[in-house]
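One chain of protein is taken out of this complex; the other chains stay put.
The chains carry the letters A, B and C, assigned in the order they are written, with residues numbered from 1 in each.
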Amino acid sequence: MLINVPETVVADALRGMAAAHPELTVDVENRVIIRRDAPVPGKVALVSGGGSGHEPLHGGFVGPGMLAAACPGEVFTSPVPDQMVRAAAAVDSGAGVLFVVKNYTGDVLNFDMAAELAEDEGIQVAKVLVEDDVAVTDSLYTAGRRGTGGTLFVEKIAGAAAEEGQPLERVEAIARQVAGASRSFGVALGACTTPAKGSPTFDLPAGELELGVGIHGEPGRERRPMMTSGEIAEAAVDAVLTDLEPRNPVLVLVNGMGATPLLELYGFNGEVQRVLAERGVAVARVLVGNYVTSLDMAGASVTLCQVDEELLRLWDAPVRTPALRWGM
Amino acid sequence: MLINVPETVVADALRGMAAAHPELTVDVENRVIIRRDAPVPGKVALVSGGGSGHEPLHGGFVGPGMLAAACPGEVFTSPVPDQMVRAAAAVDSGAGVLFVVKNYTGDVLNFDMAAELAEDEGIQVAKVLVEDDVAVTDSLYTAGRRGTGGTLFVEKIAGAAAEEGQPLERVEAIARQVAGASRSFGVALGACTTPAKGSPTFDLPAGELELGVGIHGEPGRERRPMMTSGEIAEAAVDAVLTDLEPRNPVLVLVNGMGATPLLELYGFNGEVQRVLAERGVAVARVLVGNYVTSLDMAGASVTLCQVDEELLRLWDAPVRTPALRWGM
Amino acid sequence: MLDADFFRRWMTAAAASVDRAADRLTELDSPIGDADHGSNLRRGFTAVRAALEEESPDTPGAVLTLAGRRLVSTVGGASGPLYGMLLRRTGKALGDAAEVSEEQFAGALRVGVDAVRALGGAAPGDKTMIDALAPAVDALGDSFAAARSAALAGAEATTPLRARKGRASYLGERSVGHQDPGAASAALLVAALAEVAGE
Partner (left out) sequence: MLDADFFRRWMTAAAASVDRAADRLTELDSPIGDADHGSNLRRGFTAVRAALEEESPDTPGAVLTLAGRRLVSTVGGASGPLYGMLLRRTGKALGDAAEVSEEQFAGALRVGVDAVRALGGAAPGDKTMIDALAPAVDALGDSFAAARSAALAGAEATTPLRARKGRASYLGERSVGHQDPGAASAALLVAALAEVAGE
């Protein structure tokens, strides 16, 4: 690993991020990344956060048209309430704050505490939970579906609504609509190595893969002998479609987990597009890249988000962040 | 690997790229990626190319303000002259074409042949060679310095000059100036796996690293016990500075080789900035990310490019490509 | 009777024990979690130790609420709020008495454990820290040593269970056959308690 010591990984990264992005305010000590011009008068502010190791999520999505602030936790560990409260206080213009929370026990508990504390400080807080991973059944027997690639769609689209000056309840409703319309499925071809552990989080022999993985180095639901890119695309798209019957066109995120070469990821996208066409799913927009990663995990995920005209317009709206940028 | 079969990796990737980037013309059969509005009347066109496996280089740099076309070869294999000739014919507006060539025997030979053939077709062709890797001594005993991260600076800055409508000889001179002012050094923490070979191209036990690696899976000049991010930053920056004594501020590219998590890369950037400050080098701009990759190699490279005001202005000029985008 | 110093020593012993076991806890968190439980708790208890030295709270309740607050604001993840809640609520239940009886403490700890159950929604058998904490609090009526044995047995009994809460639940059947890291750390905390009680 390209690190100094495991204990300082997050602080080291924030220092490096500050140097690379003068357009952001990076508070290394308190671990919040804030858009430079916050608070923006009259506008709702989106705050997200989660464990580190998923970069560019969330810090790379801070900027006009997307997040007002992000709170990075330790690697794969949700941030602490102090961070979210500080972030909320820094970005709230009086129009309120929307917390975008991925559905993991740690994130939910910490954001809940933060919401209470922020409200005590007079900040109006709404929350949206992202739970898009169809590999996990949402039942009494699980902690509920994980939040993964759908987070990008929620942050981008709700961020655009906030940038337009829409009120908190509207931004929250849009975020909820996007979260409800997003579904993901992930596949690992190799495990990741966390700084704290220093070795792969699970053993995956060459020639095997894990279907239905999350983004925290946990194994998936099922191990299988290696499949081709086309077969993996079929498995992933079909898994998503069992839970989403898109009548409208979809946004497609073909997401690399960190160590999959862009060459392979583009090839995988070709297969995903083929399968979508075969299944009769209309595609509105396609995004391919390493956006919601799991350190150096090899693999990919597919996220579909069903959009109406309004959501598509907000997706296309200008955005200026380190990792997503168009229209300005 | 997330592939179908090794033989179709490049074609598969191009199909997926076409689906993801409707703003580009991707000719899958002939393997050229062209900016949609080419040829742009009155403007010089930059054409580059090289082996695949370095994505987003070069295809991800096609678009207004950077390359007019890119020619992807097989993985780690330079493209063939037919591709460059076709690309040149497609983008030449009559103002001439600049070939940006990384200094590898294969690239040089193939681009040389292409230049002759294109000139036979009445296209005015200039060439610039990028040879920025200080790990290789340029002597009778080597094929000369390799072209690596400096390519991004050459393509961006000369691309901006072309976009402004500067004439071929001026664009060529600027490209040459940038190439001459750029120096790189790379480090691998793990080897990459090519589709053709299917296993890592060299053995690198955990706990060791290779200093002075290139971007084709070849080992470096020296193997060492693992170093901290800070020590690696010192080694890389000092290697670059032995061959570049910047009087002017520098552009800094902290580049991931493909499988290094962005979290670690940002941390490494923090260390690179510290070392540059300690060495008294003034920094004008910083770019951090996976730009000139080597499939799934773990590691990073540092490129410095000394810029005057004119080059800095061209660096800051608008660019709209899949992988680099600002100002428009 | 147990005074502030007893609880301070408990937290110090817990911190030392977490320090020693951190790698093992992270290892347990790796097949069925995200390989961070040990480093999470180490970070948290290091901060608790520092806070206790700095602020020297002088009642049992103040010691535990401070420790709980520090865990919440330094650990993150699932275990941060849960262990934070455990100590905070236990501390609050102890009020501001300068000394508390073993019975009072046992009652307060039950309040804390119930709060964790309410916050996380986990019941015994869900393969979480509750599987060590709930039997421990039941056995605390007998002795600290009994609580330690009960927590340890509860933690070990999580191995054959299928997880229904937390990250391990994502694995479904594949969570079977691994000890829950949070149950293992809970057993450590109870063992530290028995240790400072000299049992």
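The rule is simple: contacts are C-beta pairs under 8 Å (C-beta built on N, C-alpha and C of every residue); 3 or more make two chains touch, one makes a residue touch a chain.
Predicted, not measured: the structure shown is a model, and the values here were computed from it.
Undergrad: Looking at the whole complex, which visible chains does the left-out chain touch?
TA: The chain that is not shown is in contact with B.
Undergrad: Who touches the missing chain here, B:I3, B:I33, B:V136 or B:V275?
TA: B:V136
Undergrad: Based on the whole complex, identify which of B:T201, B:N290 or B:T321 touches the chain you can't see.
TA: B:T201
Undergrad: Return the single residue from B:P64, B:G217, B:G230 or B:G256 that touches the missing chain.
TA: Of all options in B:P64, B:G217, B:G230 or B:G256, contact with the hidden chain holds for B:G217.
Undergrad: Give the residue, chosen from B:L109, B:A277 or B:M328, that touches the chain omitted from the document.
TA: Checking each option in B:L109, B:A277 or B:M328, the one touching the absent chain turns out to be B:L109.
Undergrad: Pick out the residues on subunit B that sit against the missing chain.
TA: Interface with the chain not displayed, on the subunit B side: 6-7, 51, 73-82, 104-106, 109-110, 113, 135-136, 140-143, 146, 194, 196-197, 201-202, 214, 216-219, 221.
Everything that follows uses one rule, which is that only the chains that are shown with their structure count from here on.
Undergrad: Please give the intersection of the contact partners of subunit A with those of subunit C.
TA: Chains that touch both subunit A and subunit C, as defined above, do not exist here.
Undergrad: Going by average Cα coordinates, which chain is farthest removed from subunit C?
TA: Ranked by distance of C-alpha centres from subunit C, the top chain is B.
Undergrad: So what's the Cα centroid distance for subunit A and subunit C, whole Å?
TA: Roughly 31 Å, centre to centre.
Undergrad: Can you give the whole-Å distance between the Cα centres of subunit A and subunit B?
TA: Roughly 29 Å separates the two chain centres.
Undergrad: Can you give the whole-Å distance between the Cα centres of subunit B and subunit C?
TA: 53
Undergrad: Using the touch definition from the top, which residues of subunit B touch two or more other chains?
TA: If we look for residues of subunit B contacting two or more partner chains, we find none.
Undergrad: By residue number and range, which residues of subunit C touch two or more other chains?
TA: Residues of subunit C touching two or more partner chains: there are none.
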